[in-house]
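Every protein chain of the complex appears in place save one, which is left out.
So, chain A:
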Amino acid sequence: MDLNPPAGENYAHPNICFFHVLFKAAALAFYILSALFFDSFVIIFVVTVLLAALDFWVVKNVSGRILVGLRWWNEINDEGESVWKFECLDQESLARINKKDSWLFWWTLYLTAVLWLFLGIFSLIRFQANYLLVVGVCLTLSIANIVGFTKCRKDAKKQLQAFATQTLASRFSSTIQSAFTVV
């Protein structure tokens, strides 16, 4: 993946991109800067975790859908087993996804997780268990989204291949059939 956004087009959904980045950046910024202003751990914890949870919701339900056309969730079927569902747009719409949008989506997703990991290591070094708790929660939320969307993307690719082979196969067989009927 390259470090620069693909050139030549603008963001298709600037508002959504903004919100996608906003909550992540707010959670990180608040956590890092709050030590300067607030003395109370409770406020830091609650606000950071709240922002991280909001970000999780926004990414999972809004920006994932709109920026890259992917969605994942979990269901419990009739036999009482838990089933993970992955959903993606059909291939035409997927091809029409704005490249800049999806670049931003994936990059910020991975970047936030890495940053939280660093912050976690810092608080580990300083033996601050309560801050480690905050970082742990935020990291869990980021990783959950990363895993979900990566699986979704892989499944989308697999489906594309399956669809392509299937279309080829069905076209092939119908060609053969029509060849035989002609003969």
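Just so we're on the same page, a contact is a pair of C-beta atoms (placed from the backbone, for glycine too) under 8 Å apart; a residue touches a chain by one contact, two chains touch by 3 or more; residues count from 1.
The definition used in the following text is that contacts and distances are computed from a predicted model.
Asks: What does the UniProt entry say the missing chain is called, choosing from "EF-hand calcium-binding domain-containing protein 2", "Protein YIP", "Transcription initiation factor TFIID subunit 6" or "Myotubularin-related protein 11"?
Replies: "Protein YIP"
Asks: Which one, A:25, A:117 or A:133, makes contact with the chain that was left out?
Replies: A:133
Asks: What residue numbers in chain A mark contact with the hidden partner chain?
Replies: 13, 16, 40-42, 45-46, 49-50, 53, 57, 61-62, 65-66, 69, 71, 73-93, 96-97, 129-130, 133, 151, 155-156, 158-159, 162-163, 166-167, 170
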